[in-house]
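I have a structure I would like to understand better, so I am pasting it below and will then ask my questions one at a time.
A single protein chain has been removed from this complex, and every other one stays in its place.
Just so it is clear, A, B and C label the chains in written order, and each chain counts residues from 1 on its own.
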Amino acid sequence: MELTFYIAAAVAVLATIMVITRFNMIHALLYLVVSFLAVAVVFLTMGAPFMAALEVIVYAGAIVVLIIFVIMMLSLTREDVEQEKAWLQPKLWMGPALLSFVLLAELVYLLVIAEMPADPAAGSYVDARAVGLALYGPYVLGVQLSGILLMAGIVGAYHLGRQKKKVIHRFLQEKEPKKERSTVL
Amino acid sequence: MILVWLIVILMAGGVLAWISGKINRALPRWIALGSVLAVFGMTLYLWLSNPIPVLDSAWLIQFNQPWIPQWGIDFRLALDGLSLLMLLLTFFLGLLSVLISWREIQTKVAFFHFNLLWVLAGITGVFLTMDLFLFYFFWEVMLIPMYFLIGIWGHENRRYAAFKFFLFTQASGLLMLLAILGLYFIHGRQTGLYTFSYFELLNTTLAPEAARLLMFGFLAAFLVKLPVVPFHSWLPDAHSQAPTAGSVILAGLLLKTGAYGLLRFVLPLFPTATVEFAPWAMLLGVIGIIYGAILAFSQTDLKRLVAYTSVSHMGFVILGVFSFNEWALQGVVMQMITHGLSTGALFIIAGFLYERLHTRDIQKMGGFWTTAPKMGVIALVFVMASLSLPGLGNFIAEFLTLVGSWQANNWLTVFATIGLVMATIYSLRIMQKIFFEANRMEQALPDLNAREMLIAIPMVAMILWLGLYPQPFLDTARPSIQEQLQAYTASPPPPVAMSQLTPQVQLTDTIRLNQILKASRHDPD
Amino acid sequence: MGELLWLIPALPFAGALLLVLFGNRISRALVSVIGVGSVGISAAVTLVLGIEYLSSRPAFIRQEVWQWFDVAGFSPSIAFHLDALSMVFIFVITFVGFLIHIYSTEYMAEDKDYARFFACMNLFVGSMLMLVMADNLLLLYLGWEGVGLCSYLLIGFWYKEPENGYAARKAFIITRVGDTAMAIGLFMLFQQFGTLHIQSISTEAAQVWSIGNETAMIIALLLLGGAVGKSGQLPLQTWLPDAMAGPTPVSALIHAATMVTAGVYLIARMHVIFALSPVAMTAVAVIGAVTLLIAGFAALTQYDIKRVLAYSTISQVGYMFLALGVGAWSSGVFHFMIHGFFKALLFLCAGAIILALHHEQDMRKMGGLSKKLPVVFYTFLIGAASLAAFPLVSAGFYSKDQILWLQLAGENGNIWLYLAGLLGAFITSIYTFRMVFLTFYGEEKTHVGHKPTWAITVPLIILGVLSFAGGFIELPHNFGHVVLFSDFLAPILPAVTMVPDFNQYEWMLQLLAAVVSLGGIFIAYLYYYKKPELIESIHRSEFAMAIHRFWHSGWGFDQLYDTLFVRPYVYLSKVNKKDFIDSIYTFIANVTQNFHELFSRTQTGVMRNYVAGIVVGAIMILTISLLL
């Protein structure tokens, strides 16, 4: 089981690195699916099979497919790939990578110094039943909120996704050619 | 209850005027006129029906209704002679403001009158309320509509002026709020009674440092409003940019709220701290008198010139307030009234001229006496009032103030008196540049019409009345002034640091003076 | 009998009010009736009261009209006080004022602001009466400032000329300087006595203070400041010559007969306080002496006939101050009265000449008028004789002689003051007759237009008679010894303490004065009539011309004050027009705005930067929490 975890983890990391280095969006998305699947395996090794299933269905399935649909709607061409290549200069990597590594280092340090109490039940199997009981027991409010959130998401997506004639918000429309220096005081 | 009505009528009138603008363009004017007339009538009735000198207490009417009892905030209104006089002035000038806007304001008429009435309501509230929280509330109520009055209906640079006005008054007002809260908590901790009531807070005993700090909090608001010289710079802009009615209300009333605040709150609340601060305050007053006068002389914008004269005249107010004697305080009260009238009138004249000429630049004017002698005579009266010619109200005010301040501090009074010469210099310049010399303008200047005479004549009559027979006003103010001074007259005369510079003029008998004071208190002849 | 007292000032005020309200709507005739009539009735009331007063001789009559105000014991009234001193002043004001009003109906007939003129004149007469009848100093101050206002309005009467306006402003501002000193004096008086009532102050001051008291001195000097400003004495005399910009009747009434002598009245009225302070008395006398000399020399060099008269007024008021300064109160008042007659006469004559010569005021362009304007000539001659103190037959001789005599005979007198007065008398007769010869003799240089009618000639003749005969009510000891005037004033103004055994020299001094006066006339005759080439020779000398220019400019006082006060003040005002305090606040605002611009740069609109910002923030928070 441990070995499975490490392999899956390695795959996840590698796939993610591939995702963030691709110029072609479809390629990146395919790697993203791999990454998600690998994470799903990790979930399995963690004793959360239901979550692994959801990961596969929702992330690797629904979300990625949604993105692919959008990419198809935008009908991207080879120029976009070239454009992406042009945008992704190596020197751009340096700063963000450094920042992220600092952040990671601090996280690791925090993990190391934290005293982890050993738990006898560690790694034990938590099945879908337990999850379901908890979900509709103490967390039922959260479920309802999630419902509202999804509703809002649907409405929002519908509203924003409508193809209207070009309408910019009224604040943006009357943009002055030159920025006016505030006259106050 | 009548006190509540005063505020309610104005506020309701304002809302009504705003709404009625949808129906008819002229209706808001009539509604505004009606509501101001109503409150003016009520106040006049109050004045005439209360023979003030015979009353024992300074307070004529009180009204009290708990508002937020948990925090000790009451809707507490009270009227004494001082506030009565201030209310009379407020509504008199309010009436004139409605009348002068009749032609001048042609855009957003309804909203204008809403703001006008709400400013008046705020001022009324400030003059009436005896709850410090409510006082702060009304202090802000009068600020915001004024901001709109300047910002919407003002002249070319109105937004700058409105912001400046707002920032200055708001910043200083917040300091006052801090001081009010400080007083509230100190009093609450001492007595266990957390209340904003003025009458309760009067009994607070304060440590000297605390008193000093709190006093400066109050002073911040009042000195900026007054204004005293280093804090005056909002005033010329606000006055010159505001529409005529706005200038009249600013100069005639808003400045007076500062003076009123000094009299009503600073003097009785902090009797020891004020005595310490008095020489400096008087010095600030004298600096204001002279500085304002010098600056007024060089201005070419008529309204700006008059605005600086206000700075100069308000110097007398602070000079008088910190002299702590009845002459000076009566002078201050008179100064508040007469300055409201005379400066208001000068702004009105500036408004008349602006309506005709579309300029405020006095260098372009001249020789208007030929075509507009009536305006000339009226301007002459108020120019003379501004240099405090005897026979006009301002003279009584300034002379009494100076007589009082002389008792407190000789040298500063000398310099303040020199301010009178400077007042002559700038005042005569107004006459010279506008009404004398040759006419440099192409267009003819029509003389005042009937409506304008209706505005001007009562002001002339008032200023003459105040100059020749001010006794009714002085009598009305006397009980409240004596009340404000209670904390001071019991103690020996304030030690005045500055006058020690001048041993040779340090006059012999202060004791003698006190005897006179006492004698006069017992039997006023 | 005092019930009518209030009418005296009230009538001119009412006239002024009527003219202000309706002046533009009524006919000129009606304006004249109101303007002249109100002063006329006032004069008649004065006459009635005067007769009653003389017949019953009360100490004073007081009438309170109403209590002005009352604040903590400070309770001045609008109340009138009539005693011998104010009687003299009221008499001069109403009668001379009445004559001048009559005169004005012709002089101002062509002016389109006829009603405004009479309104201001009436207002002036009312204020002046208020001044001299006030029973307290605050009411006196009201009149004091009121006459200042009228003086301002009337000097600037022809307001279209900017110079007239400036002259008016100058007059008002300079007198206001004096008034300010006086106001401070009033504060001190109030602090000392708790009242401004003149009688109470006078009685109490004598009890409270001993002679030489420092406070009394300061108060007296401050009051003197007010007097000096109003009366055009050194160092505040510079406004008076410029005040001639006003119409000539104004100059006659305000700047010669009445207002400029208000200072004399004030000092005479407050003589108790002045008497308590030898320093102040000396100051009064010295100011008078110096002023009379300076103004006399300045008058010698003027060409404008009205400016000559203006300087001569300054000089003559100097004599009055000289008299007051040695305690010769009634002599000062006597000279005031005589001066009121003859100087009004001279101004009115000058006005008639100016009117006749189409508003020409330069004496170099006059000449030979004695034939053309005989009435004016003879009355002017009487006035000039009086001004030059022509011996025996002029009123001015008696009044001026009395002053000079008391400089030596009085206890407080001083030989130097006497010599200054004598020299002044000499100069006076020179410039007076210089004026006569230049104007009325020689050849005619400008055509005579307007011939004066009765409205001008009658006042001239009446004033001429008064200038001639007025002196006979007070004659020297060795010369009839008539003391009607000083007796009349004796209850109010104490007599001079005489140096013992000095009377025998009186005739010598009189002779000296007569010789000086005649000598001056002779010199004027020599230089300006007989041998004008002598003047030419003076004009050729560079040094003499420099002095001439110096004197002509009034001893350079205008330039001095310009550099000392006017220019610095104007500069200070102009340089700070934008108000440097405002720039402090603008600076704060600018700093805030600069910060705003600085920080608004961080809002790039690029999302990646925001993410980076979040990361940096997270790192910082984590780091800080780790370090702590």
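Just so we're on the same page, a residue touches a chain if its C-beta (ideal position, glycine included) is under 8 Å from a C-beta of that chain, and two chains touch if they have at least 3 such contacts.
By definition in this document, contacts and distances are computed from a predicted model.
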Options "NADH-quinone oxidoreductase subunit K", "Membrane bound protein complex subunit mbxN", "Sodium:proton antiporter" or "ABC transporter ATP-binding protein": UniProt name of the undisplayed chain: "NADH-quinone oxidoreductase subunit K"
Touching partners, among the displayed chains, of the absent chain: A, C
Residue among C:Ile211, C:Val515 or C:Val611 touching the omitted chain: C:Val611
Hidden partner interface residues of chain C, rising order: 599-608, 611-612, 615
Touching residues (missing chain, whole complex) on chain A: 1-2, 5, 9, 12-13, 16-17, 19-20, 25, 28-29, 32, 35-36, 39, 42-43, 45-48, 50-51, 54-55, 58-59, 62-63, 66-67, 70-71, 73-74, 80, 83-84, 87-88, 92-93, 95-97, 99-101, 103-104, 107-108, 111-112, 116, 119, 121-126, 130-131, 133-135, 139, 142, 146, 149-150, 152-154, 156-161, 163, 166, 168, 172, 175
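We take it that only the chains that are shown with their structure count from here on.
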Cα-centroid distance, chain A relative to chain B, in whole angstrom: 66
Centre-of-Cα separation between chain C and chain A, whole angstrom: 97
Residue numbers of chain C (touch at least two other chains): 585
Shared interface positions of chain B, touching two or more other chains: 164
List of chain C residues in touch with chain B within their complex: 20, 24, 66-75, 78, 116, 138, 141-142, 144-146, 149, 152-153, 156, 159-162, 165-166, 168-169, 172-173, 176-177, 179-180, 183-184, 186-188, 190-192, 194, 214-215, 218, 569-570, 572-574, 576-577, 579, 581-582, 584-585
Contact footprint of chain A on chain C as seen in their complex: 585-586, 589-590, 592-593, 596, 612, 615-616, 618-619, 622-623, 626
Of all residues in chain B, those that touch chain C in their complex: 164, 229-230, 232-233, 236, 294-295, 297-299, 325-327, 330, 367, 369-370, 373, 377, 380, 384, 387, 389-391, 395-396, 399-400, 402-403, 406-407, 413-414, 417-418, 420-421, 424-425, 428-429, 432, 435-438, 468-471, 474, 504-505, 507-509, 512-513, 516-517, 519-521, 524-525
